[in-house]
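My structure is below; once you've seen it, I'll send some questions.
Heads up, one of the protein chains got dropped from this complex, but the rest are sitting where they should.
Each chain carries a letter (A and B) given by its place in the written order, and its residues are counted from 1.
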Amino acid sequence: MKYYLRTAGTLIIITVCVVLMLSVINLFTSDLIEEHEPDSVASASVEVTENDD
Amino acid sequence: MITELLLLMLSAVLIENFVLSRFLGCCPFLGVSEKPAAAVGMGCAVTFVMTVSSAIIYLIYTYILVPFDLIYLKTIAFILVIAALVQFIELFLKKFIPVLYNEFGIFLPLITTNCAVLGAVLLNIEKGYDFIYSVSFGFSAAIGFTLAIILFAGIRERLEFADPPKAFRGIPLALVAAGLIAMAFTGFHGISFS
Partner (left out) sequence: MMIKQLKEGVLDNNPLLIQLLGICPALAMTTNVSNALGIGIATMVVLLLSNLFISLLRKLIPNEIRIAAYIVIIAGFVSAVEMLIKAYLPELGRSLGIFLPLIVVNCIILGRAETFASKNKVLPSLMDGFAMGFGFTFALIVVASIREIIGAGTWFGVNVLGESYQSVLFFIMPSGAFITLGCLVALMKKLTSFPKKVPKNSIESLESESVTAEKVEEPVEIPAEEEVIVEEIKEEVEVAEKNDN
């Protein structure tokens, strides 16, 4: 039991750390990326409002 | 819509063949293609993985990653799904068709690192395909890969009896041969569907 806990636990910890690191980087870079490459899925609505100037 | 779908599938198989035009899936292409039988097996395994992963990954992307603004996690999520799928196939084969399992050897787990699988799902996202299109694209891309690998296995069998310069034996010659096949497939490039 302790063995499975150790293996699964280590993997989960590593995954969580990696996701945290990526979230931090995402905070810094997501605006810049939006600028350069508007996400086709996420910003469909944004495009409409922009055209309403 | 059916026409569009068929055109999409045709172009994935012939016009923009995954291996010979997009360069996705080269490692197993050069590694497994020595025997046609192994090539067919590999092709089937890859087709299964690519089709199923296209489906699963589409669902994960559309219903989990996008709504929760987690698109930046796509690479990790996708590769984990693929790795899990391959692991599942390995266990399945080991239990039910051990002959095939032994035949594949190290190449089965190597499907995880197959550029074609991850490449296909990334292209699905990039092109914004919906579910049906994603699965069809994944499936036909795999068919294209299988086609290329089987063709190539046949050629490599003949190449065994050739007598190239020492330095060219093995992979270098295979690469040159692949280049010639790629040239043949370039003939399909003229066909375009908008």
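The working rule: a residue touches a chain if its C-beta (ideal position, glycine included) is under 8 Å from a C-beta of that chain, and two chains touch if they have at least 3 such contacts.
Since the structure is predicted, the reported quantities are computational estimates derived from the model, not experimental observations.
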Legend entry - Chains still shown that are in contact with the chain withheld from the display: A, B
Inset, instruction - Using the touch definition up top, pick the residue from B:40, B:100 or B:173 that touches the left-out chain. - result: B:173
Inset, instruction - Would you write out the residues of chain A that touch the absent chain, in ascending order? - result: 6-8, 10-11, 14-15, 18-19, 21-22, 25-26, 28-29, 32-33, 36-37
Inset, instruction - Can you list, in ascending order, the chain B residues touching the missing chain? - result: 20-27, 30, 72-76, 79-80, 83, 105-106, 109, 112-115, 118-119, 122-123, 126, 165-176, 178-180, 182-183, 185-186
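In this text, only the chains that are shown with their structure count from here on.
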Legend entry - Complex contact set, residues of chain B against chain A: 66, 69, 71-73, 76, 128
Legend entry - chain B-touching residues of chain A, taken from the complex the two chains share: 15, 18-19, 22-23, 25-26, 30, 39-42
